[in-house]
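One chain of protein is taken out of this complex; the other chains stay put.
Naming follows writing order (A and B), and every chain is counted from residue 1.
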Amino acid sequence: MKFGIGQSVKRVEDRVLLVGQGRYTDDEMPGEGYAVAFLRSPYAHAVLTSLDISAAVTAPGVIMAASHADMAADNVGEIHCQQYVDNSDGTVVPRTTKPAMIADIVRYAGDIAAMVVAETRQQAMDAIELIEADYDSMPAVCDVYAALEDGAPQLYDCYPNNVVFDWASGDLDGARAGIAAAKADGHKIIEVDIVNSRLLASALETRPIVAQPDGESLTLWLPSQGPAPLASQIAEALGMKDDELKVLTGHVGGGFGYKIFLHPEQLCVAWAARKIGSVVRWQQERSEAFLSDVHGRDNRTKAWAAVDKTGKILAMEVSVHANMGAWLSNFGIYIPTLSATRTLTGPYDIQTVGMRVRGIVTNTPAVDAFRGAGRPEANYLLERLMDHIAAELSIDRFELRRRNLIKPEQIPYTMVEGGAVDSGDMPGLLDEIIEKADVAGFAARRAESEAQGKYRGLGLAMYLEQCGQGGGGGVDIEFEANGSVILYAAQQDNGQGHLTTLTQIFSDRLGYDSDLIKVVQGDSLRTPPGTTGGAKMASVLGSSVSEAASLIAVDAQKLAAEHLGVDDADVGLAEGVFTASGTNQSISIEELVRLTATEDGPHPLNRFNNYKASGATYPYGSHIIEIEVDKASFVPQIVRYTTMDDFGNILNPLTLFGQIQGGIAQGVGQALYEYLAYDETGQLLSGSLMDYTLPRADHLPMLDNHTRNTPCQNNLLGVKGAGEAGAIGAPPAVISALCDALGVVHIDMPATLDTIWKVMQAKKAAA
Amino acid sequence: MYATQYHKAISLDDARSQLAAADDAKLLAGGMTLIPTLKQRLAQTDLLIDLADTGLTLIEDTGSHLKIGAMCRHYDVETSTLVATMIPMLGSLAGGIGDRQVRNYGTLGGSIANNDPSACYPAALMALGANIHTSERDIAAEDFFVGMFETDLDEQEIVTAVSFPKPDKAAYVKFPNPASRYAMVGVCVAVMDGDVRVAITGAGQDGVFRHNDMEAALSEQFSAMAIETVAIDEEMLLSDIHAGADYRAHLVREMTRRAITACQP
Partner (left out) sequence: MTQLSMTVNGQPVSHDIEDNMLLVTYLRETLALTGTHIGCDTSQCGACVIHINGVSAKSCTVLAVQAEGKDVTTIEGIASGDRLHPMQQAFHDQHGLQCGYCTPGMVMSAIELVQANPALSEQDIREGLEGNICRCTGYHNIVKAVQTGAQAMRKA
């Protein structure tokens, strides 16, 4: 079969993208419409004392200039955090919302003071420079520990000491008691205090918007990871009926989390377009993206583990300080709490665990999900802890992990933080990747590197993720009289290859000609709701298409029997052809679709399906890395990279490994290169690609990716989510390798050149 | 970008008269720095005078010197057999500037007139004691590079070529910034008639500079060992998120070592 499940099918998405016929947001009506520009606050913390936009209003080409007052006069709503947690003492977290433009207090540099819409982009930018804004600047705070200190600048009256929430999961008291008891029994307590650095998702396509009003209605083109949640939030803020607003997403130049969430500019542009009654366009520049996209990660975490002599973790307490930024983004609270806690104990059998998470506001842009969304942070902590324990107890790092891993006979394994691992063989996978990575040959390779003036380190990480469940399983299937079929699907391709995967599943299940299958996503009024968050495309939406296909097969079998003049039970479907048993009578499914099409009504085989997985998927795996560090210049270079993952059943090895490889690059980026650095006044120091190091081709080696799969029991296809895994496994593996190379126990991310230099100077001084 | 006029000069004289007539004109060479700067509204000009068609692209052996036209692209220098024969160090330096697309457009004249503190060429000009020819005069490299983004050029002056004396041997070693790929430290070591010269770019607070103490030590003994104990003053070095002054000082020494070892005729 041409398009079977499990085959390395080449992507159906590619052709238009390769010849320059993609339709990304800014490709809609190119060059048309009025241009939007924003005036952004240069201060991170200030009172906006006065704002005079009058000179902009009368500037050449200007259609409109506006500030918060104008949007407030129209009762435009604000951005809401969509999921809160309660404080561990039972109190409710005070709610705050974010206006699209600055109301009075500036809480991060880059917040919007005013906007201009003009005939051309140049005119809009010229007019922006005519706006007079006065600020009373105030001291700023960007670091979570500094924000907690007495006398720190305070961002919100309702969040004393800048603490938004103080939440706990697992059994915090039990963990503390367990650690105390272990200490009393003479067991070691290992403590870590680590940084999970702040990142920009940096999709290569920025976040443009095209808005086209039509009477009371409005069409918005914007890059998203599923248009529905943006549509509903924008419609609500603008007081529109749901069917008056259509949000369309065409091709998307990368998402990685942040394109799910509502951003201030989306409200501004949508509002302005309706106000003006003409097409309005915003082209976000990369430097604006650094200031105005929601950021990722940014935790400081302390953890304590009680371990026995063999290295087995007896109890673990975790204390996370999660930087929320200056306001609460849609899932800003969810990420470090409910999401992170799902993999608190990772692939390890740890029975006594508690986690405290404090969400802390600072004078920086808001933080939300970035690939992995809380789980990379939790996993990084766990793996750093493992390396620290190994060092402290002088136990081999591989052996230490082996001793703590969940054993195959414990599966299904109920994790104390919730959820049950349904399948897998963690020790088996670890043993096999050790072979594949030729760990035995490392010593010889290290000697070779030494001879060339290079340190060489071996690092490993394991991870387990809980993902691949929840909503977003809707698919609306429509057959056409010519035999083609359209799958209106939830979620949104951002490069993962949804169209190929869903085509493969549908074609495989029915034997349907793949050339006749079309997948449509990205229309808030037509495609079912749901986003790509949480690596659930294959497990939820894929299963939904598979299930729908099976149900269609049942319906089609009846129609085929009717057509062939036999009983339902006497008709069988194989390779897309219904055959009456014991006869040579048959009809292809495509032909059946053509024959049974009705003149004007819907096709009788049409079907809407929504699938809900019975549980999460638990992909896990290991990354083993070798890194060289030049002894004279301290330049690190990853020279070997091996992964082995358990992703359950595989739909398409080509796109699966593509996901892993991309995730690895982002994880390597976090470990060695990328970070959003702020000075003490809240100014961004790495605000362009001249200073923010995105990994390039010469930063990475060829990647050696393997799988060792056990089918997932919790969804129809037996698949496990793979989209985030690379980004989860890579950072701790890189840091583990780097520490091994440099002969140190710990180095914080990002391990930039300067960081490595400082660590080595400190080591030298200590020696 | 602010509104601006564009004029493609048909000759050096045309460029000079346009420059003289305009209130506020800028010369456009390769544009690899100027256009991004204009694009981000970090600079503004009434008139851009494009030098692309002014000639100024000759690479010639003048007997005593290698003379390279100001509008020679980095790619031209990288691939020139004459450069490779006379001063191969310059070819490899040019081949390490920016990325391929930058080398296809960026020019020698544009680079030195901009005098970015992290640009590569200034180090070579300083180390070789090159002569900068302008529309008005000749300027020694020592006098040309004044400070960060500052040169001795006056507003009406156009760089036309650079003459490089042929060294006994020379090497340039660049340590790139991982993000921008500019030199975080770049060191050019040249031996000129037995005289050792060391010029450093990317590291200094005032742009390119020569390191007299290392030069003295290397004139005594030309080996990597000779600079082991020479002091490198961190006070005058840049410090930023990519490298503190202490690390830059370390890199200056290390890249100098490498340049010494790599020196070739």
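FYI, a residue touches a chain if its C-beta (ideal position, glycine included) is under 8 Å from a C-beta of that chain, and two chains touch if they have at least 3 such contacts.
Since the model is a prediction, treat every value here as computed from it, not as a measurement.
Student: Tell me which residue among A:47, A:105, A:148 or A:700 touches the hidden chain in the full complex.
Tutor: Reading the full complex, the residue touching the unseen chain is A:700.
Student: Would you indicate which residue among B:14, B:50 or B:240 is in contact with the undisplayed chain?
Tutor: Reading the full complex, the residue touching the unseen chain is B:50.
Student: Any idea which of A:67, A:96, A:202 or A:544 touches the chain not displayed?
Tutor: In the full complex, the listed residue that touches the missing chain is A:202.
Student: Among A:52, A:78, A:244 or A:285, which one is in touch with the chain left out?
Tutor: Result: among the candidates, A:285 touches the missing chain.
Student: Contact with the hidden chain only, please: which chain B residues?
Tutor: Interface residues of chain B facing the absent chain: 1-6, 8, 28, 31-32, 35-36, 38-40, 48, 50, 52, 98-102, 104-105, 179-181.
Student: Since one chain has been left out of the picture, which residues of chain A touch it in the full complex?
Tutor: 10-11, 13-15, 17-24, 26-27, 30-31, 122, 202-206, 251-254, 256, 283, 285-287, 494-497, 654-655, 658, 661-666, 688-690, 694-698, 700, 702-703, 726
Everything below uses one rule, namely that only the chains that are shown with their structure count from here on.
Student: Counting in whole Å, what is the centre-to-centre distance of chain A and chain B, each centre being its mean C-alpha position?
Tutor: Each chain's C-alpha centroid was found; their separation is 43 Å.
Student: List the residues on chain B that touch chain A in their complex, please.
Tutor: Contact set of chain B toward chain A: 1-3, 40-41, 175, 178-180, 182, 240-244, 246-247, 250-251, 254-255, 257.
Student: In the complex, go through chain A and note every residue touching chain B.
Tutor: Going through chain A, the ones touching chain B are 122, 125-126, 287, 632-634, 673, 677, 685-686, 689-694, 699, 752-754, 757-758, 761.
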